[in-house]
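With one protein chain removed, the remaining protein chains of the complex are shown where they sit.
And then subunit A:
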Amino acid sequence: MSTYNFDYLDELEAEAIHILREVAGQFEKPALLFSGGKDSITLVRLAEKAFRPGKFPFPLVHIDTGHNFQETIDYRDKMIERIGERLIVGSVQESIDQGKVVEQTGKNASRNALQTVTLLDTIAKYQFDACIGGARRDEEKARAKERIFSVRDEFGQWDPKRQRPELWNIYNGKIHKGENVRVFPISNWTELDVWNYIRRENIELPSIYFAHEREVITRNGQLMAASPFLNMDDEDIVFRKQVRFRTVGDMSCTAAVESEAVLIDDIISEISSSKISERGARMDDKVSEAAMEDRKKGGYF
């Protein structure tokens, strides 16, 4: 019998491909939620490995807060062009214009929470029965308990107390009409695993992940990119700084970190020695100890 190399990245990759193919096999109308961030970019590569030379059995869906980093949108459009798959955009601005959600006010206003409504509307409009997302269990302690196939009721709610047992590598995707399943193929990956995989696969990323100089302000002890989407006043002093972003969320709630990391190797060594976790740069999680649990119960990604 031949020997073979099967290291931890191979194993994580094989598991994720298996999960993606289960989605293809079990659901009528799945979708892949694409944010333009490194995790969903990784999902796209995994989907290529799962389904090529065939087409993806699902479209990509971007929930657009309207407060994006331009670099992310440019990246998205280029990538769609390259892979030749269908993109559906759900617009938070449209939800605001239709009066379905109300823009937050005040200094810490963000569209992050509003995304949930647009997401649920988009799911309802296209009747998606499964939405693939790039969430990982190492990100946050409520996520650490979430299943790989995570059932949401018709109001998009996650009920942590009624999760289905998930045994071996068998995924139960049976649902009633109106319900849908959020599927997380890279649940078992850590932030470092994702970066190591991106390096190994030589995957291109939006430029904001790498150190660059930009105008920032300090808000609640964190560096925020100065932008028209941030409610700024005279107290906010704009200055230039060499920074990078560890996630690419809504500009109004995604903090930058000071960084010299211009190459992927620099980023990996920076994360290996880092003392702040990735979601620590997300102000939306800091609201309370149960912030993520509450948002997930409400239908968030």
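Basically, a residue touches a chain if its C-beta (ideal position, glycine included) is under 8 Å from a C-beta of that chain, and two chains touch if they have at least 3 such contacts; residues count from 1.
Criterion: contacts and distances are computed from a predicted model.
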{"item": "Per UniProt record, name of the chain withheld from view [\"Acetoin dehydrogenase E1 component alpha-subunit\", \"Nitric oxide reductase\", \"sulfate adenylyltransferase\" or \"ABC transporter permease\"]", "value": "\"sulfate adenylyltransferase\""}
{"item": "Residue, one of A:Gln70, A:Asn169, A:Asn220 or A:Ser269, that touches the chain absent here", "value": "A:Asn169"}
{"item": "Option touching the unshown chain, where A:Ser40, A:Ser95, A:Ser110 or A:Ser187 are the choices", "value": "A:Ser187"}
{"item": "Touching residues (missing chain, whole complex) on subunit A", "value": "1-2, 4, 6-8, 10-15, 17-18, 21-22, 24-25, 48-55, 57, 137-138, 141-142, 144-145, 160-161, 163-170, 172, 174-176, 187-188, 190, 192-193, 274-277, 280, 289-290, 293"}
